[in-house]
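A single protein chain has been omitted; all remaining protein chains appear in their positions.
What follows is chain A.
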Amino acid sequence: MRRIGIWIAAGGLLLATAACGGSPGNGSGSGGGAKTQSLSVGAVAEPANLDFTSTEGAAIPQILLVNVYEGLVKLDQNGEIVPLLAEKWDVSGDRKTYTFTLRKNVKFSSGAPFTADDVVFSLGRVKTDWKLKIKTQLDVVDKVEKKDDSTAVVTLKRPSNGFLYAMTSRLGAMFSRTGVADLANKPVGTGPYVLGAWRRGDSIRLDANPSYWGTKPALSSVTMKYFKDATAMNNALLTGGIDVISSVQAPESLQQFADPNRFQTVEGTTNGEVVLSMNNGRPPFDDKKVRQAVRHAIDHKALLDTAWAGRGQLIGSMVPPTDPWYEDRTGDYPYDPAKAKELLGGKTYAVKMRIPNLPYAVSSAQVVKSQLAQVGINAEIEPLEFPARWLDQVFSKGDYDLSIINHVEPRDMGIFADKSYYFHYDNPEFGKLLASADEGTEQQQADDLKQAAKLLSDDAAADWLFLFPNLIVAKKGVTGLPKNAIAESFDFTALAKQ
């Protein structure tokens, strides 16, 4: 199972540095003819640099993966793994050998042909050159070999269901053997777009790759413009400075875009579970009954309606509906204040709720506080500056009783398996289920993970407030918007403008 890694992004202030943009006349179609159509997309976090092999930050793969860099496989909008640079792949009987048949006539933007040598090179670099913690997800790879120019064979140390999924992320991006000299500034990939211009602090423009192997993009360029201020981004769309808001930061702002003759709103899902974390490592939440009481005390439907304008989905465990082993667990702890009081045995508690100063956390915390107060848990809300102070006090030092954070990494149930992680959840059974899920057949994986999700829910390791929605607003006439934000990239490939 994937080890940890959440990018607590979706909330407004982002981890990485970000900066601004949003000027009309730049990137929004100076030409006019169909051939020169361009589009600009507003986003919140600007990449610190363009090298996702050595720099953390969700903003880099967001713009580069799938658009500039491609992998052998990619994750589609339904969460399925589909071919990209590999036409197909065969898995051996012992599920330890993956044979990838590569597409022919694929070229890097530098002109160099893409062959099995590049696969060997790229996957080798993960081990030798990558500096990110997530690279351990490919530790299971034993060796990568070239059979012929268009066949690459990957041998694993043990069967792993996580391997192919990891290959859809930035870890699986294919680099040219002659294109890694200046990754921070000059990305060389096989994708439908190439880097056009980067105006630091403002925007990054990608231009269509004229020699792309697949369906060529309908747009001549796409500009990603970066805004730190949600109001400024909304104003930019209202005034025509941008065409798309990639992720709406506060659902109440949607009413500005209600006019269907001008705008369209797309609502999809994300991998972001908004978790009410409870510190399992110290009283009172080291007591399972108290945690269960919390789950019964919260009216999740009312919370979603109040805190996030009813946008999003209710979930009962750490699995989003786009994962194959999703089961509806919202019925495990129905809203039942009487039951909650009974579980607390008439006792009352005073606890600290240390939350990041992000919009969804602040508005959810108010509701949680008032609902918990009704069963006798008095939570004092303490908002902390995100990321700096929240990371320090809650995440690193574990000094909290309750917190609220959106865990946005895909397939991140594994964070509960590490008892030093800030939840301090400790159940060896859970770890065993995850391990056997990764090694077993696909069926076994699904069974184990369903059971693991149920275990988390039963143990009330945390409470899951809701699944964070993906809200995109665009001008009318923009098509091909990626509805669900479940992969690392904002996929430009299908974008077009009518």
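Methods note: contacts are C-beta pairs under 8 Å (C-beta built on N, C-alpha and C of every residue); 3 or more make two chains touch, one makes a residue touch a chain; residues count from 1.
Keep this in mind: contacts and distances are computed from a predicted model.
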Response to the item:
The chain missing from this complex carries, among "Response regulator", "ABC transporter permease", "NADH-quinone oxidoreductase subunit B" or "Cytochrome d ubiquinol oxidase subunit I", the UniProt name "ABC transporter permease"
Discussion item. Touch as defined at the start, partner being the missing chain; which of A:V73, A:A86 or A:I134 qualifies?
Written reply: A:I134
Discussion item. I'm checking contacts with the chain that's been left out. Which of A:I81, A:L164, A:V180 or A:A232 qualifies?
Written reply: A:A232
Fill in: Residue of A:G79, A:P159, A:G172 or A:G241 touching the missing chain in the full complex
A:G241
Practice prompt. Based on the whole complex, identify which of A:D117, A:D202 or A:D447 touches the chain you can't see.
Written response: A:D202
Response to the item:
Across the whole complex, the chain not displayed is touched by chain A residues 4-8, 13, 15-26, 48-49, 55-56, 132-134, 184, 199-202, 225, 227-229, 231-232, 235-236, 238-241, 385, 387-389, 391-392, 395-396
